[in-house]
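One structure below.
A single protein chain has been removed from this complex, and every other one stays in its place.
Read from first to last, the chains carry the letters A and B; within each, the first residue is number 1.
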Amino acid sequence: MSLWEYANPRRFMALTAKVQPWCWAVAVLLCAVGLGWGVLATPEDFRMGHSVKIIYVHVPTAFIAINAWFMMLVTSLIWLIRRHHVSALAARAAAPVGLVMTAIALATGAIWGKPMWGTYWAWDPRLTSFLILFLFYLGYVALWQAIENPDAAADLTSILCLVGSVFAVISRYAAQFWNQGLHQGASLSLDAEENISDVFWIPLVITLAGFVFLFVALVLMRTRTEIRRRRLHAITLRERTA
Amino acid sequence: MEWGVSDLACRRGEALVLRGVSFRVPDGRAVAIRGPNGVGKTTLLRTLAGLAAPVAGSIDAPDEAFAYGAHADALKDQLTVAENLSFWAAIFGTGADAVSRAVQAFGLAPLLRRRAADLSAGQRRRTGLARMMLTGRPIWLLDEPTVSLDAENVARFADAVRAHLAEGGSAAIATHIDLGLDADPLNLGAFAAAAPTRADDPFAEAIE
């Protein structure tokens, strides 16, 4: 029995019915611990003060925003190559989650930006890349909604996801090329661990794991909804044609 | 050339309309596809033409063997009849003599310099049908070819098809009227699809 058998809607529904509550439980637990610890139990940063605590929302949402698109790319490829319906529906289910995560990452970034740089918005390459990613999500979601035939919609959005991924990556480098200056250094980013002391780091990792589970739970829930919608659609289609 | 399909299932939009379609057409024969509106005549022709993938079954002829004449005539209003025809001849790689034969067969000579926008519905139809001859392909798929043709031009069309068959070609014609052609009837009503099964659509399991 191979992994692909779970691409059968019925098996997927049966499996996820069991897995989903656990995902939610772990997500809520980790988020509660991570956010509680991070917001209430960490000291104030000597440079940033209280405002540093927004990283417990900002960093995980940004992380999910990028990786949700990556997941959509993988599921789109699986749909195009192996024609597993659940895969296409999972991509469709993940897109609005990614869209909202990108929006939250942008909003928290702006809120954090005010005390840090004295402005809500700067055309920093990283922010610009996220704004462009947001636009790609918008186009992708809009295309799904515009096409009535579900299989054609799955095909076309998968092609868009593939091509869009390439352009999103190029846009990221274009944004860096476009505005190399006025960056406040790596203190914002995850890869500069030396800038973040362990006190902040551990709760951040817990929150990050919590958001990953939250994302998985949300995508599972939305995929299940999409499968039910397709089943309902199959029934109404028959009512109409019978 | 002889061709046929076996156990073909076709989809229109999302709905499965035909299942188990099988027939063979020998050299120089035409098949008249019949059935009430909505039975899937256009769907079958589009599937044969390669514009839609069959849900199941196989077509025993290469895609390049088919020439598809749809409801729409594929004419550009701003171009003259001659320009329209020579464009399609260029696309299908047939030469100027194919154009002159097609013009001859459908009596288009007086219309050659007229813009397609100024043609009547019947004249458009004739130009659209002449396009079939420009493809140089052995199997013509024609969807209601005689719509808006008068009696004289229906006869012209039947002559053109007969000449095509005499050259060893073949045709599948969806039509409601009798063209006076010696065509094998194929009643699509016999192949109407019941509800889709799980093999066609994994979400149809909800129906079972």
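One rule holds for everything that comes next: a residue touches a chain if its C-beta (ideal position, glycine included) is under 8 Å from a C-beta of that chain, and two chains touch if they have at least 3 such contacts.
Assume contacts and distances are computed from a predicted model.
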Which of "ABC transporter permease", "FMN reductase", "Aliphatic sulfonates import ATP-binding protein SsuB" or "Heme exporter protein B" is the UniProt protein name of the chain not shown? "Heme exporter protein B"
With the missing chain put back, one of B:61, B:75 or B:149 would touch it. Which one? B:75
Among B:3, B:66, B:157 or B:203, residue touching the chain not depicted: B:66
Among B:9, B:49 or B:81, which residue is in contact with the omitted chain in the full complex? B:49
Taking the full complex into account, what residues of chain A touch the chain not shown? 132, 135-136, 138-139, 142-143, 146-147, 152, 155-156, 159-160, 162-164, 166-168, 170-171, 173-175, 177-178
May I ask you to list the residues on chain B that touch the chain which is not drawn? 46, 49-53, 63-64, 66-68, 70-79, 83, 87-88, 90-93, 131, 135
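By our rule, only the chains that are shown with their structure count from here on.
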Compute the distance, rounded to whole Å, between the mean C-alpha positions of chain A and chain B. 48
Write out the stretch or stretches of chain B touching chain A in their complex. 13-15, 195-196, 201-207
In their shared complex, chain B is touched by residues of chain A numbered 8-10, 85, 149-151, 227, 230-235, 237-238, 241-242
